[in-house]
Structure formats: C-alpha cells, structure tokens
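Here is the structure we will look at, set down as structure tokens.
A single protein chain has been omitted; all remaining protein chains appear in their positions.
Note that the chains take the letters A and B in the order they are written out, and that residue 1 is the start of every chain.
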Amino acid sequence: MVPLSYYLILSGILFACGVTGFLIKRNIITIFMSIELMLNGVNLSFVAFAAQWHALSGQIFVFFVMVVAAAEAAVGLAIIIAVYRTRETLNVDQVNLLKL
Amino acid sequence: MSVGLFILVSLVKIALVFFILLTAVAYTVWLERKVVGHMQNRWGPTRVGPFGLLQPAADGVKFLFKEDLTPPHVHKTLYIAAPMIAVMFALTSIAVIPFGNWVAIGDTIYTPLQITDVNIGLLVILGVTSLGVYGIALSGWSSNNKYSLLGGLRASAQMISYEISLGLSLVGVLILSGSFSLREIVQAQSGHFWGFIPKWNIFYGGQFVAFFVYLMAAYAETNRIPFDLPEAETELVAGYHTEYSAMKFAMFFMAEYANMVTVGCLATLLFLGGWSGPIFGPYILQVLLPVFWFVAKVFVFMFIYIWVRGTLPRFRYDQLMAFGWKFLLPVAIANVVITALIVALRS
Partner (left out) sequence: MHLILFLIFGAVCVAGAVNLLLQHHPIDSALSLVVVMGALAAEYLLLGAEFVAAVQVIVYAGAIMVLFVFVIMLLNAGEEARSGGSRIAWVIGVPGMLLGGILMSWVLLKHSGTGQVEVGSLPGSPQDIGWLLFHDFLLPFEVTSILVLIAIMGAVVLASHAQSAEKKEG
C-alpha cells in the first residue's frame, strides 16, 4: 500500500526537473528532452489518479499525451534539423535572428 | 505448488531455456555457413569435428582469446555498454515465448513450458526488441568512426521505419485471436477446417498477407540480407561493429542470431500455429511432440532466412526506405482494415 501522495510527489519532482532543465540547458535538443520529461511527470500523476478513483479514462489521457508527444517530437526535431542547416549551431543563445 | 518449489522450477526453466537458446544461436551460425556453402558449391566448415559440428565451439574459444582492442578517442562507457545492451535485449525476449503445453511432473509440479506467461506477452516482445536498436545506434556513435556512424544511422532509421509495418502486420492476428497472450493466440489456432487443413493463421484467417509483411519487416529488423545495409561490407567496411573485436564483436553476432531466433519463434506462434501438430503415444511423447513441432517450424523459418541470404542481392538504401514506407506500410494497413471488416461482418 502506497499513499497516493507519494506518486504525486514523484511526478512533481519529475516535472520540476523538466522545468529546471528547460530553463538552464542551452542545447536545443536537451531542452526538448526536458519537455518530454515534464510530459512524463504529468503522465505518472494521470495513471496514479486513475488507480485512485478507479476510472480508466485517466489511462486514456496518457495515450493522448503520448500521441501529442510523438507528433511534437517529429515536428520539433525536423525544426531542429532545419535550424541546424541554416545556423550550424544547436545553442539557443546563438539562434537570435528572426530571418534566415 | 509452494513458493520455494515454484522458484526452483522457474530457475531450472530459465537455465534450460537459455542453454538451448545459446546453443541454437551457435548452431544457426554453423547451419548458415554450411547451407550457404553448399548453395555456392563449397563445403562450408568441415575440419573441426564431424561435418564441422564443433566449429561453433572453436569459434567461441577463438573469440575469447583474441586481443580485446579499444581504439583511442572512443566514448569509453558507451563503447563498452553498447554490445551488452544489444545482447541483453536480444536474449530477454525469449522469456515470454511459450514452446509447449502445460506439463505435470509427478503430482506436485504442474507448469507451462514457458519461462513466464504474461498476458501482454506480445507487447513485451515488441517493447524489448524496440529497445535493442540502442545497442546498434550507440555502438555506431561511440566508435568515433565515420563508417560506424553511418552504419548506426542507417540501422536506427531502418529499424524505426520497419517497426511500424511489423507492428501493423501483427494487428490482424490480434483481431482474430482477441488476446495479447501468446499462449492464447496459439490456442486460438488449434483445430482444422475442411477436415484436414490446420487452422493456422497463415491459412485460415487470410493472414498470409500479414505473414508476408511480417517476413519482410522481420528481415529488416534483424538487419539481414537483403536489408543488411547497416553492415554492408562493400560500402561501410563492417558497419556499426567495425571497431569491435574479440568478445564484444561476438556479442553483436550473438545478438543478431538471437534476434533471428526470436523473430522465428514469434512467426511460428502467430502465423504457423505454434506447437500444434499431430500428437500421439504415451504421456512423455505427448509432452515432447509439441516442442518438437515448435522447434521444427522455427527451424524451417531459419532455413528460409539462410536461403534468402544465399539468393538475393542487397537493396540500395533509398529502395529500402521506399519499399518500407510506400509498399509494406499500405499493405499492412489494408490487411488490418480488411481483417477487421471480415471479423465485424461475421459476428
């Protein structure tokens, strides 16, 4: 038996790590991975709540989050490749011009 | 069955299955060299033991005693971890594969011929094999060699592309059997129709299209000819394992052949009726015959693998991608739609 709050705290820690990575990292790919980490933290709380309230729809939301994450990864990585082609860098500080 | 006995039986099963798997891997290599040799009008291995049967042992000893080189400027940790990742995930998936009925030994032991029966067995296999790509990708990247890198890039792109077709080709079987458990999928295929034709998915459910898609995708997933672009000798030296030697190289080799065995087992379970076949005689035969049928079907599958290797040339990379995305994927989706329609109309 594990209290629900433990799961929520774990998910909160993961989300906080994601936010921190998003703020302190300078490599655009790592920033992207931090976003995935945040989504994973949220997924954990969805599944924990689903188990708590005996409602399967909590698990369904996880699938939707995954689909959105997959779509986001595909488009985002394509954008990263396009940026790298024109700028030759992955450092977000150096990607500071609106035009190519 | 008490807990202690259960653990003991499980340990015995694990040891037995892994011993058989590793032997099978070693002798698949022997079989391949022998069969391809005869196809090319050569003898294959003949010197070590009768018919060269001890060749795998000799190879093993050779791999163990060769010098283990680590080239300079590699990413040390990943370079060492990559072959271990590859072989670990290749060997893990055998854990959920059933190869026979339940057996009773005496009055106390009643156990399935399978390490563990998981109700999402098929998904476990898909998940484990999809993680196997890390071994190849990381070995290519950490070797710090352009040929390795190209091999790793090709392998990861190829494996994610064909995984989609592979997964979709299994959906038809899942619709027909209504379960993810490999044991239940096999049980759904027992019996005959029209009196004599076995009710295997490849004949009965109209899944031969799915079987074809599965076969092609499986060749690409295991990086075998005609899809062995990641290690194409003529262009990439040896692809992702160019920089590996001795036991680390042997691990990649083992991983490749263990994956072939897994893919063969999966094809047998899903399309060829698993261990079903004529069963007769006393109890001990009734236990062993299903295992024999299972092994025989896997053997046929492996033989086709080797046959194809001896026959077909290698694809070009753009042909490989076009084949996967423009031909296999639509065919797999069409198969899913048609199977679903048939099942819906029938019920």
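The rule is short, and it goes like this: contacts are C-beta pairs under 8 Å (C-beta built on N, C-alpha and C of every residue); 3 or more make two chains touch, one makes a residue touch a chain.
Everything numeric in this text was worked out from a predicted model, so none of it was measured.
If you put the hidden chain back, the residue from B:31, B:137, B:185 or B:218 that touches it is B:137. Among B:14, B:103, B:153 or B:215, the one in contact with the hidden chain is B:153.
Within the complete assembly, residues 78, 119-120, 123-124, 126-128, 130-131, 133-134, 137-138, 140-141, 149, 152-153, 156-157, 159-160, 163, 167, 178, 180 of chain B touch the chain that is not shown. Chain A residues in contact with the hidden partner, per the touch definition given at the top, are 1-10, 12-14, 16-18, 20-21, 24-27, 29-30, 32-34, 36-37, 40, 43-44, 47-48, 50-52, 54, 56-57, 59-60, 62-64, 66-75, 77-82, 84-85, 90-91, 93.
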